[in-house]
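Below is one structure; the comments refer to it alone.
Omission of a single protein chain aside, the complex is shown with its protein chains in their original locations.
Letters are used for the chains, namely A and B, taken in the order the chains are written, and counting of residues starts over at 1 for each.
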Amino acid sequence: MSRYDLTRIPAVKTLVVNRWPQFILRAIALAGFVVAILAGLFGTPVGSRNLSIVFVWIAWWALLILAAVPLFGRGWCTVCPIPMAGEWLQNGAVLGPRKKETGDWRLVTGNLQSPIPSLRLRQWPKRFRNIWLQNGGFALLALFSAVVLTQPKVTAVILAIFLFLAVGTALIYERRAFCRYLCPVGGFIGLYSQVAPLEVRVRDMAICASHTEKTCYTGNADGYGCPWGVFPGGLVKNTTCGACMECLRTCPHDNIAIQIRPVGADLTVARGRKLDEAFKAFIMLGSAVVYSAVMLGPWGWLKTTAYNVGSLAWLGYALAFLLFILGLLPGIFYLVTWAGMGQRVNLRVVRQRFTANAYALVPLGLAAWIAFSLSFVFANISYLWPVLSDPFGWGWDLLGTAVTPWTPYLSRIVPILQTLVLVGGLAWAAVTARKIAEEKRGGTALPAIAYCFFITVGMLWLLIG
Amino acid sequence: MNVETAVLPQKRFTIKHGSWLVLSLLALAVVFAPLPTGTAVPTTHTLHLEASSFAFSPAILEVNPGDLVTIELTSTDVVHGLYLDGYDLVVTADPGETAILTFTADKSGTFRFRCSVTCGALHPFMIGKLKVGPNLLLWRGIALSVLAALIGLWRFRQ
Partner (left out) sequence: MAAHWLGSKTTVNVEMAAQTAVSSSDDALAKDREWLARALLIHLIFGLLLAIFIANRLDRSVEVRAVMPEKGGFLPDTLTAEVGVPLELSLISDDVMHGFAVGQTDWPAVDVLPGQMTEVTLTFDEPGTYTYYCTRWCGANHWRMRGTIEVTGDEKGETPALRADAASVVEVAIAQPSSPPLYVELELDIDAPHTVDVHLDNPPSAARGETLDANISSSYLSRDVYLTQPPFEVWQALRLEPETAALSNSDVWDLVAASWHSQTTDEKLQLGQTLYNQNCAACHGNSGAGDGVFGQEFDQATAFTDAQIMLGASTAVLDGKIRRGGMGTGMPYWGTIFTDHEIEAIIDYLWTFQFPRE
């Protein structure tokens, strides 16, 4: 497939390799993050008038799911402020690799020294080198979503927990272990970054093979060894690449490129498909369906149930939610996959096919999330104007927009957009399912496509029905 | 079409293009086909709507295109409002004072209405539906979904 190497453009290359643009973006994001936590803790408890809720769950979320993920994949991870503090502690520097007094480059050794004196940074435990923890984290967070999305204090506490977890992890484990193995957001960004038309890849594998130092992994004077613990030469998919740009800095042979590629290119790469990622696809798809029903549906009792965390009814809701995303959705998919394979196959093969076919759900899930988000983002983005003027609800009026009334935007067009997005997602999922099926002789895409069709119709009914 | 006249190496190519053409035409037909939006004679509707604890009751209202609709909105806990998507209409109701919203349902389709006055944590999710005639967008969407699913199956069959 054809690729266009963006880093051949000198301006792009400079913009990416130079540390300042990224640093400044991250510094601004960090400042925003800190202010969001403060606003959540000390600002008004009214979500629609508090920066934490409006910025995080409307503005940031809109940017992430409507633009950053579909266009840039892990673009958000490139500028995410959450791991910054941990990285500084690990690196002993906020900008670039620093020469220690001893004359050694700190990162040349892979940065094994913990900021805690006399503690060596450990490798992330082998059994957790997957995204199951991220799956669990997201599912857990999703159970509380009605509260998290509406209560500034809760949002602030969760943001703060993210920050502390990231720092804590950085004190014990190598590299950005939090981002790769723990961050509930990072998990699905990774999954959906497979559809993005951008990728960081090695230009010529032969050069990597002959390069014994592997500075992209170990780091050198120009940059840190891959913070995500990935050897760029082995990259076939976007999922684990954090798009942090370090390898573009460390590669002495200018052998790493950011390329424009056909969308969804990773989905049909047979190598490296994993059950944890397959489940991520179900968790995300299922959450989009449940959220659409709970938050955008006309059923008030469902909203109240989801909100009354700790009540018996909520426990029932939580259980139903988990059963739906972890049991029912994958269960049916497993059964139709099995049914599509005929009688005489062993279960191990069914499981492989199940995992492979689940990658067809990636574009569908992303489309479902975009369609879901279009509803509440356009209906509520006008909350941004007062919040920009008065982030804490303290009576400020920085921009003169403190009393701008709430006005839904594009309420006539949004349902049409949602329809197009969902149908587009289904078409994409169907094509992906077919390509995955074609990998094996006699494979059929019919079950997966039928499954996707019914999910799409369900989403259509929930969102525009 | 010109399948018979084409030479063998080009045959696949042509069929593929033919399929795409058929599919595109079908998609266009689905999107633009004039479908009836209901033939009922316009009448006058008075719909009573109760708003409380993040829900409208009844949450789904149905009228016919062209009807003169009067919505009587009663709040039974705190001040609520109603914003009707697509029509861009707003009304606010204090408990004890029934608010009246009168309009002609001249746009057909299904429209969300939402609370327009912050009424607590779940306020942004206080949503109901107004159905004006058949929901053609939904049916077109489902028909397009069938075509989208076919895109996956089509080439596989060749």
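Here is the rule we use: a residue touches a chain if its C-beta (ideal position, glycine included) is under 8 Å from a C-beta of that chain, and two chains touch if they have at least 3 such contacts.
Everything numeric here is computed off the predicted structure, so don't read it as measured data.
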Worksheet, complete the sentence: Touch with the missing chain holds, among A:Glu174, A:Glu246 or A:Asp390, for A:Asp390
Fill in: Chain not shown: contacting residue from A:Leu25, A:Val46, A:Val236 or A:Leu388
A:Val46
Fill in: On chain B, residues whose C-beta touches the chain left out of the figure
74-79, 94-98, 117-120
Worksheet, complete the sentence: Absent-chain interface residues of chain A come out as 13-14, 17-20, 23-24, 27-28, 30-31, 34-35, 38, 44-46, 48-50, 93-96, 98-99, 221-222, 249, 252-254, 386, 390, 392-396, 402-403
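Assume only the chains that are shown with their structure count from here on.
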Worksheet item: So how far apart, in whole Å, are chain A and chain B when each is placed at the average of its C-alpha atoms?
Response: 30
Worksheet entry | Parts of chain A lying in touch with chain B, wherever the complex brings them together | 46-49, 146-147, 150-151, 294-301, 303-304, 307, 375-376, 379-380, 406, 408, 411-412, 414-416, 419, 422-424, 426-427, 429-434, 437-438, 444-446, 449-450, 452-453, 456-457, 460-461, 464-465
Fill in: chain B to chain A touching residues, read off their complex
53-57, 59-60, 83, 85-86, 88, 107, 109-112, 114, 116, 118, 121-129, 135, 137-138, 140-142, 144-153, 155-156
